[in-house]
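Selected chains from the complex are presented in situ; the others are not included.
Chain IDs A and B follow the sequence of writing; residue 1 opens each chain.
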Amino acid sequence: MSDINKKLDELGIVIPEPAPAVGSYLPVSAAGKMLFLSGQLPSREGKVLYTGKVPHDLTLDEARQAARLCLINALSQLQTKLGTLDTIESIVKVEVFVNSHTGFTDQAKVANGASDLLQEIFGDAGRHARTAVGVSELPLNAAVELAMIVMVK
Amino acid sequence: MSDINKKLDELGIVIPEPAPAVGSYLPVSAAGKMLFLSGQLPSREGKVLYTGKVPHDLTLDEARQAARLCLINALSQLQTKLGTLDTIESIVKVEVFVNSHTGFTDQAKVANGASDLLQEIFGDAGRHARTAVGVSELPLNAAVELAMIVMVK
């Protein structure tokens, strides 16, 4: 078992099958050693599990779980692309868009659901630059959308 | 005629003159072989053609046309920068911001207006990573703003 997979195992995280590519874009594209991930939604088996605006339709803690699930879906896409997550050199950038109800300003806490897990899995190599912003609507009414840039070895 | 220009010709697409740079930023900047495009609006000859919130002020199909027009303006900036679009190695990332009315969650369908055209023009090299999000307001009340990263040969 690879180092990263051991870590995922310890954390009790199961990487799901990747969502099939829909339409004329890719889950992951490459520019040299940089990989760009498409926006991931908090979905499982094709169904968005966390929908609506924080904190009106789901709690802050649920939104944090949503960000975590987006990240797990991103790792699924990376594993499919790379064969193994051990090829990842570092996480460069994470972009988190939070479907925000009027007056909600804790986007950073939502984003921590993904950022904390990245550090748990990858250690220092998982520490990244980040933007977290509140948006008025997201595809399929998802509560969170997360995109990512990673470097490979 | 270049390969890409032949393709554009077949598709009946005329690349317009690029919009002049306004203010202290650039239409296109370079980082090695990666080019970063500034946010493009659905404008022609200095006038934004698609304004307001989807689907309140324009239909989904019009918004898709708006995304397509943003992309054509991006290609115009790239052609001016590069001399020829044949120098493009691949499209890395497309970011689509959709001016969304409350409850509109089809940002992905809007973004397809640009993504589909990229694949028609560039084939597999036109397939890219993508984010599509709904925002509450855009510059000049544009319905769509599109930014892009490309690799050159």
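To be clear about the criterion, a residue touches a chain if its C-beta (ideal position, glycine included) is under 8 Å from a C-beta of that chain, and two chains touch if they have at least 3 such contacts.
All of these numbers come straight from a predicted model, not from anything done at the bench.
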**Message:** Please give the number of copies in the complete assembly; 2 of them are in place here.
**Reply:** 3
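Heads up, the rule we're going with is that only the chains that are shown with their structure count from here on.
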**Request:** Provide the C-alpha centroid distance between subunit A and subunit B, rounded to the nearest whole angstrom.
**Result:** 25
**Complete:** Within the complex, subunit B is touched by subunit A residues 22-32, 36-39, 95, 97, 135-141, 145, 147
**Item:** In the complex, subunit B residues that touch subunit A
**Value:** 33-34, 90-94, 98, 100, 102-108, 111-112, 115-116, 118-119, 126-136, 149, 151
